[in-house]
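Every protein chain but one is kept in place in this view of the complex.
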Amino acid sequence: MLQIENSAFAVDERGYYGDFGGAWIPEMLYPNVEELRQNYLQIIYSPEFQEEFNQLLTDYVGRPTPLYYANRLSNEYKTNIYLKREDLCHTGAHKVNNTIGQILLAKRLGKNKIVAETGAGQHGVATATVCALMGIECIVYMGEVDIERQAPNVARMKMLGATVMPAKSGSRTLKDATNEAMRHWINNPVDTHYIIGSVVGPHPYPDMVARFQSVISEEIRKQLFEKTGSENPDHLIACVGGGSNAAGTYFHYLDELSVNIVAAEAAGHGVKTDKSAATTFLGKEGVLHGSKSLLMQTIDGQVIEPHSISAGLDYPGIGPMHAHLWKTGRAKFYAISDDEAMQAGMKLSKLEGIIPAIESSHALAALDYLKAGSDETVVISLSGRGDKDLSTYMKYL
Amino acid sequence: MLQIENSAFAVDERGYYGDFGGAWIPEMLYPNVEELRQNYLQIIYSPEFQEEFNQLLTDYVGRPTPLYYANRLSNEYKTNIYLKREDLCHTGAHKVNNTIGQILLAKRLGKNKIVAETGAGQHGVATATVCALMGIECIVYMGEVDIERQAPNVARMKMLGATVMPAKSGSRTLKDATNEAMRHWINNPVDTHYIIGSVVGPHPYPDMVARFQSVISEEIRKQLFEKTGSENPDHLIACVGGGSNAAGTYFHYLDELSVNIVAAEAAGHGVKTDKSAATTFLGKEGVLHGSKSLLMQTIDGQVIEPHSISAGLDYPGIGPMHAHLWKTGRAKFYAISDDEAMQAGMKLSKLEGIIPAIESSHALAALDYLKAGSDETVVISLSGRGDKDLSTYMKYL
Amino acid sequence: MNRLEQLFIDKPEKVLNIYFTAGFPSLSHTLPMIQSIQDSGADLVEVGIPFSDPVVDGETIQKANIKALDNGMSVDLLFQQLKDLRKSIHIPVILMGDINPVFQFGIERFCQKCQEVGIDGLILPNLPMAEYLEDFKDLFDRYGLLNIFLITPQTSEERIREIDHNSKGFIYMVSSASTTGSTSGVTPEMKEYFERVNAMKLSNPRLIGFGIKDKETFLQASEFANGAIIGSAFIRAIQNPDTAIDSASEFIKSVLS
Partner (left out) sequence: MNRLEQLFIDKPEKVLNIYFTAGFPSLSHTLPMIQSIQDSGADLVEVGIPFSDPVVDGETIQKANIKALDNGMSVDLLFQQLKDLRKSIHIPVILMGDINPVFQFGIERFCQKCQEVGIDGLILPNLPMAEYLEDFKDLFDRYGLLNIFLITPQTSEERIREIDHNSKGFIYMVSSASTTGSTSGVTPEMKEYFERVNAMKLSNPRLIGFGIKDKETFLQASEFANGAIIGSAFIRAIQNPDTAIDSASEFIKSVLS
C-alpha cells in the first residue's frame, strides 16, 4: 500500500477535506473514534501490518485484480475502455479490500467483536467473511427492504456465521442500517469495532477506508502503464454510493489533473423526481453519520429517504472526500437513472460476458455521457459482480 | 500452457487411457469430432493461440488464482492445507478455463454457433460468457431438475444472451442435458461447435479439456514451490463429476508418484442406497456420451439415474482418464455423502470465510478420511464458489 | 448367403425396411409385430433394442425406448422372444441399438444368440468403424452378422468409399443431418446429396432413412436408392397396444399401396 502525502485532496490534520468531514459524533463514540484516529496511520503503515494485509489481498482476495481491455464495449463506444475487475475479488466486490484492512486493525486494537452496516449486502458479506477468517463475532445491520432485495447476500452472511439484524426504521435501507450499527456501537463501546463500509462516517474512517481501497488505483497505474505505456487514463469512472470504490479508484490520480475524474451517482427515477439518490444534484451541506458532507435533506434539515434500484447506492449522502471533489470541480458528477444503469448492465453482459453489480452499472452508464475520443483511454471501476442482482435484472430482461 | 509428453497417464494415439476412452460416436458426429481430433493439438499449441488464451486467462478470468494457506482449517485438521482458489475465476468456477480454450478453438475452426450441456449451470454460464465475449450464438441444455435447483445460474445465462433449453427426459439432470446437446449437434453439424464441460465425451474432448484445465496444476506447482520450497504436495484432492477440475489439478502431478492423488465422488445418500453418483464404487465398464469408461448401469446396460445433492456431480459416469487412474490405483477414490459434503461446506464457510460450491465441498469432506500428518501438505481444488448453492445450504443451516 | 445380401439380389429397388422398438407398445408385441410387418409386405425389419439414453433418436423413438424399458424389455428377454423367429419369419431381420446394452450382455454371447435366433445384421450407431474393424469384425463374421454403417450428408467421399469397402448388406443413408423423426420430406439439399452418392457407384445397396414417413416420401427416396427405412412414423402409428398389430399392417399397406 503506497502512501501519498501533500495531496491537495487528502484529509487535513483536523479530519477535513476542505469544508467537509470531521468527526461529528456523540461523546459515547469519542473514545473509540479517538483511539482509531490516534493509531490508524501508525498501525496500517507498520511493516508487519502491511505484510499481513498484502498477503491476504494476494492469497485470499485474489489481488491484483485484472485490468481488462473490453474490446467489444470499446468498439461500441468508439474509444478504449479498460475495466478494473473488482468483481473478481473474493466475495464479489471491492468491499473486501477495506474489511481485510479493518479486521487486521481491529485485532491490533484488541477488539473481539465486529458490527457493520450493509446496503447491497456486499459490505456485510465482506465483513462476515473476514470475521469468519479471524474467528471473530460479527453482527451486521441491514435495512428490511434491502434484506428483501438482496436475499442471496443475506444467505451468505448467515452461512458465514454472522448475525443479520434487520433495520426497521425510516426507509429501511442503508441509511437506517447505519443508524442501527452506530447505536449498536454506542451500546457496546469496549470490545467492539465498527467496520464502516464506505468512505463515510467520522474521521478517520473516510481516510482510512480510502487508504485501504487505494490498492485499486495503485494497481491501475501499474497495469495501465504495462498495457499502454502511460500510467494515466484520460478518463476514470466510478460509481459513488458512499464512495469507497470511487475513492480507491481515484486515490493515486487525484493530483494528476490531466485525468478526468468522473463519478456516477444514482438518479433513481430521475433528479427531478422524489425518488432519487443523486446527492451532489439534490443535496446540501449537512451532517449525518458523523461527518459533514453533502446530504439530501428537507429545508428543515430532515434527511430525505433516497431511492435507487441499487441497494449499494441507495444512500442520501456521499463521503466528505467526494463532496470536496465535487465542490472543487476536481470530479465531474453524472446522475444515472435506474433505467440507464440497467441497460448498461445488460449491455456489458451481452457484449463482454461480465454481469456487473447494479452499482457498477451506474459507472458503465456514464459512458453514454462521456463522449470519450477514439484515441482516448477510459478506465472504469467494475466495483462488483451482479450475482446478487439477478432477480432485479430479470425484471428488465 | 505447458505441454507434457510421455506420461504413463496421458491419452494414447487411439484416444485411450488404458482401457478407457475412444470416440464411440454415431457417424453423424464423425466429421466434427474428426476435424477436432486432427486439429486440436496443432491449434492449441500454436504461439498465437497460446498468446490469446493466456491473455484472456490473465485479464479476463483473473488467473493465476491464488493458492491460499487455510490457517484455521489446517488447525482443525492438524495438517497444512492449501486451497487452490478456482472459486475466484470469473463466473465462479474452473469451468471457464476450458470454455475460453474451446471458444478460441471454435473460432479457428470457423464455427459460429455453440451448443453446450450444463449440470450445476457453471459450465453453462462459463459457455454463455465466452459466447457473449466473442459475440457468438449460444444454446445451453440443462435438465429441468437442475434448472430448478440452480436457478441463479439460469438467470445468469439469460443475462448473457444464451438460450437455455430444458432437458425433459430421464432424470432431467446432467446426463439428459448431455444427450440433448449431442442430439442438437447431430442436428446442426456444420457451423456448430459443441463445448463439452468436462473431461468426458469422445476423444479428443477428454484430452483437450484436461489440457485447458492443466493451467491449474501448472500454477499449483509454481505457487507451492514459492510457499513451501517444494513443487509437490503430499496429497492432492479434487472432486470428480465428469472430472475436469480434477484432471486440471492432477495434470502435471500424474507422473509424480510421491503425490497421493485423491478423488472425491458424490455418494449421494450413500453407496449402499439407490440414490448415489459414486461411479467408481457403483459403476462398470460401459459406453456413454461417446467414450468408454466407468458407468453406473443396470445388469442390462441401461444407465442408472444418479443422485447427488450437487448438480455438478450428479452424473452416472466419469471421464476415461479418471477410470484409468482408478483402475491403475494411481488415484484413491472416496465416496462423500450429501450430508458430509454439506457439513464440509459449512465448516469452510465458518472457518475461512469462503463458501464453496457444493461440488467442491465433496473434495473438502475427503479431509475427514485422509488423515494427513501434521508435517504433510494437502492441496485441495476449490473448484467453485457456492453462490449458486445458497438455497440448498440454507436448508442445512 | 445371408438373407440381407439375398434380398438386394432378389429385389434391388423399393426395398421397404420397417423399424420398431422391441417390446413396444407392449412387451408381448415383439414377435407378432415382426410377423405383421412381414405379412403386410415389408422387405426387411429392423428391431430396436431399447436404451435409456439413445443419442441418435428423436423424441418419438426415445419415448418408445422408455416405454419398452418400462414394459421390462432387455437384451436377454429379446432373445427369448425371438427364439422361434425363424419358424415363421423369412425376411431379413436386423437388430439396431446402442452399444452399451450389447457390451453388458457380452459381445460374443450377443453374436452367438443372434446367430441362434436368426438375425442377419446389426446397426450399432455408436460403434465407430475403427473399433469395429479392430475388435468386432472377426466376431461378427464368425457368427454371420453383417454390420450396417451409416453415412450422412456430411460424410466425406473418402470416408464413404471406406465405409463401402467395409460394408456388406447395405449402407444406411441418413437423409439429413438430424436425429430420427424429423419430417421435412425430400429437400433440394437432400436430393443433391442422394445424387452425389448415387454418382459414386458404390458396391453396396443403399437404404435411405430419417424423415421417411409415408408412401410419397418412400417413393421419392426410392428414386435415389434401393429403398428406404421408416421408423418414427411407424412408431407413431402403433402407439395403441390394443390395435397395434392392425395399425402396423394398415400403415405398411398404405405405404406400399
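Every chain is named by a letter (A, B and C) in the order it is written, and numbering of its residues begins at 1.
Definition applied: a residue touches a chain if its C-beta (ideal position, glycine included) is under 8 Å from a C-beta of that chain, and two chains touch if they have at least 3 such contacts.
Just so you know, these numbers come straight off a predicted model, no measurement behind them.
Student: Name every displayed chain that the left-out chain is in contact with.
Tutor: A
Student: Sort through A:Pro166, A:Pro189 or A:Gly270 and give me the one touching the missing partner chain.
Tutor: A:Pro189
Student: Which candidate, A:Pro152, A:Gly290, A:Pro306 or A:Gly345, sits in contact with the chain we can't see?
Tutor: Considering all chains, including the one not shown, the answer is A:Gly290.
Student: In the complete complex, the non-displayed chain touches which residues of chain A?
Tutor: 14, 22-28, 30-31, 169-170, 175-176, 179, 182-183, 186-190, 284-290, 295, 297, 299-303
To be clear about the criterion, only the chains that are shown with their structure count from here on.
Student: Could you name the chain whose Cα mean is nearest to the mean of all protein Cα atoms here?
Tutor: B
Student: What whole-number Å value describes the gap between the mean CA coordinates of chain B and chain C?
Tutor: Going by mean C-alpha positions, chain B sits 37 Å from chain C.
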